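All protein chains but one are shown in place.
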Amino acid sequence: MVEDREAEEAGGGETMASAVALAARHSPRPSVRAWRRFQRNRPALVSLGFLLLLAGFIVLWPWLSPFSESSMSNAQFQPPDGRHWCGTDIHGRDVLTRMAYGARISLLVGAVGAGVSLLIGVTWGAVAGYVGGRWDALLMRCVDILYALPSVVFVIVLIATLEGLLKSWLTRVAGTNFASSARLLFLFAGLGAVSWLTMARIVRGQVLSLRHRAFVEASRALGASHARILWHHILPNVWGVVIVYLTLTVPSVILYESFLSYLGLGIQPPMASWGSLIAEGAAQLNPIRMYWWLIVCPATMLVTTLLALNFLGDGLRDALDPRAGA
Amino acid sequence: MYFLKRAIFLLPLLLLISALAFALVRVAPGGPFDKEREPSTPDIERNLKAKYHLDEPLWQQYLRYLGGLARGDFGPSLKYRSHTVNDIIAQGLPVSLILGLLAFGFAQGVGIPLGFYTAVRKGEWGDWVGSFLAILAVCVPGFVVGPLLVMVFAIHLGWLPVALWESPLHAVLPTLALGLYFSGRVARLMREGMLSTLHEGFITTARAKGLSEPAILIKHAFRLAVLPVVSYAGPLLADLLTGSFVIENIFRIPGIGVFLVNSTQNRDYPMIVGLVLLYAVLLLVLNLLVDLSYSVLDRRVKHG
Partner (left out) sequence: MKFSTDALLSFKRAFRFLGASCAVRPLPLLLLLLLPLLLLPLLSARPAVPSRADLVIINGAEPESLDPAIITGQADGRVVRALFEGLTRINPTNAAPEPGLAHRWEISPDGTTYTFHLRTNAAWSTGQPITAEDVVYSWIRVLDPNTAADYAGQLFFLKNGEEFNSGRIKDPAQVGVRALDAHTVRAELTGPTPFFLDLCAFPTLAVAPKFAIEKHGDRWVVMPPMPVSGAYELVEWRLQDRIRVRRNPRYWDAANVHSSVVDFLSMDSPMTAINLYLTGRADIIWDKSLVPGQLMDALRRRPDCHTFDYLGTLFYRYNVTRKPFDDVRVRRALALAVDKRRIVEKITRGGERVAAHFTPRGMPVYDPPAGLDYDPDQARKLLAQAGFPGGKGFPVFQYLFNTGKTDEQISVEIQAMWQRELGIRMELRQAEWKVYLVALRALDYDVGRSSWVGDYNDPNTFLDMFMSNNGNNRTGWKSTRYDELVREGNRQTDPRLREKFLREAETLLVRDELPIVPLYFYAGIHFYDSARIEGIHPNLIDEHPVYAIRKKRGSEPVSSNR
């Protein structure tokens, strides 16, 4: 009982705080303030620097490297040395070069997953949570159905029915070099189809809790349009969780790609991705013999990149927080 | 009222999911009886299809399947031909449920306190180290964590068994391997929920009233802060309870996660649809419970 009374009083105090928040949002040049806040976040800056370096490496390495993605040699399973910085694999291919090429696929996959999650997931969840009632039920049941259906079967069907068509179309339009990337598009479609579902649920949960807050009710009383309320009052309070969940989506789609590839539904060899390189390297974790570089190198690269992404996300989150002080 | 409405809608929803799954698996190329070794004559394959009524029109097969469902019969497995889908679920589900609950408990038990701690210590060393560990757990996949744990604890130290499912000790490594990843995710979500809640007005009010800090954090902030974690808990638990392909494979655990993937590869139609339905029931019920819990945790959330 006592608790309930306190909660009510606590709720009563909210109007004041949100008025402060509103004032903060309407102060001049919020983007500049956000950037200032961001600059003060050391780890986020370091992460940004690292990601820029990584981008440079991915773009430039194929030109700098003396090896190509698929050039083979008799130098099988060479440990790292001056020539092969990350050693070689079973075909005598340079692992570092494969990591650079693999980064393109993996980061692209991560970006597509995060993008779909951001665009569809956030919109879907926000609308469902804000409108509520019948529409909420309809939208969320769609999410449930998609979530329940096996995505692997979906990808199999997609590839089986459309790959031939897409391939011949690509060959006609863009030549044979691009036709082999048809499979990538299906991979994106499959990943995109599942990556936004949990995001939608989480955003909806937050919006449900926000839509009856005092500051939302206040602007509704002032006659603000629904779109304005959603965009200016509700979403700013959701960005934090959206950013955090996005940074969680990236690793999960990158690893999901390696699972699809394991089932023969992902990228086609001899292409590489970080996920598939790590999956290949996981076999090194055995008591008989370890070619440690095959797992350590790609795993280190993946983990540092994702760490950087997460700390960058944290920095962004703090910078964009409408309630944070200057 | 809201609960009743949702509960009534469960049945048609499940019907829709079963119909979609039923149709989807039939579109996939190949059938359950395609093998590397072609039967000596086409007659043999015809006999097989006739035996399992695969030669009937699809709608008729679906009605037959629904008829079976009404009697609680998921039909025969087309891959494991001496077993029914009921047999396989009855053997595997309890194992997956136990492992799933353990991993869920581990993920929440580690994730929530870790997220809570990192949020309260935001910007300090505790936050950096805690966040680093949480992100690490999210980035390293089960197919790496599993073998790594086996190498260290089962082979080098010899403390725990390498695989199989025989005693409580056998559950330790799979629980860790399965739970670590999710504990990282939960920790990140919890930290975020806590951070945004700590800025809320009522926390300031509570502080102004001179309530002790732990009381504020646990009594007031926690309820709202846990919302993202709760939203995530529905699908998470449904996933965990139906088993994990990777973990069950590595530790050779007789759950149903392996069947979830293998039945797809085998085009074992009744098995796929049966497992999808099982998963759907779990998911829908859990999500319903999650939606109900919103109004318990945050009294401003009203359903209807």
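Here the chain labels run A and B in written order, and each chain numbers its own residues starting at 1.
Heads up, the rule we're going with is that a contact is a pair of C-beta atoms (placed from the backbone, for glycine too) under 8 Å apart; a residue touches a chain by one contact, two chains touch by 3 or more.
Since the structure is predicted, the reported quantities are computational estimates derived from the model, not experimental observations.
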**Report entry** In the full complex, displayed partners of the excluded chain
**Finding:** A, B
Query raised in the report: Among A:144, A:280 or A:314, which residue is in touch with the absent chain?
Result: A:280
Report summary line: Per the touch rule stated above, chain A touches the missing chain via residues 3, 70, 72, 74, 76, 90-91, 156, 159-160, 176, 180, 262-265, 268-270, 280, 283, 285-289
Requested in this report: With the missing chain put back, which residues of chain B would touch it? List them for me.
Outcome: 28-31, 33-44, 47-48, 50-52, 72-73, 76, 79-84, 86-94, 97-98, 101-102, 104-106, 108-109, 112-113, 147, 150, 154-155, 158, 161-168, 170-171, 218-219, 222-223, 226, 230, 237, 241, 248-255, 258-259, 265-267, 285-286, 289-290, 292-293, 296-297
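What we mean here is this: only the chains that are shown with their structure count from here on.
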Requested in this report: Go ahead and note the Å separation of the Cα centroids belonging to chain A and chain B.
Outcome: 20
Report task. Would you mind writing out the residues of chain B in touch with chain A in their complex? Result -> 6, 9, 13, 16-17, 20-21, 24-25, 27-29, 128, 131-132, 135-136, 138-141, 143-144, 147-148, 150-151, 155, 185, 188-189, 191-193, 195-196, 199-206, 219-220, 224, 227-228, 230-232, 234-235, 246, 260-261, 264-265, 272, 276, 279-280, 283-284, 287, 290, 294, 298-302, 304
Query raised in the report: Which chain A residues qualify as touching chain B in the complex?
Result: 3, 6-7, 9-18, 43, 133, 137, 140-141, 144-145, 147-150, 152-154, 156-157, 160-161, 197-198, 201-202, 204-206, 208-209, 212-213, 237, 240-241, 244-245, 247-248, 251-252, 255, 258-259, 263, 275, 278-279, 282, 285-287, 295, 299, 302-303, 306-307, 310-311, 314, 317, 321, 323-324
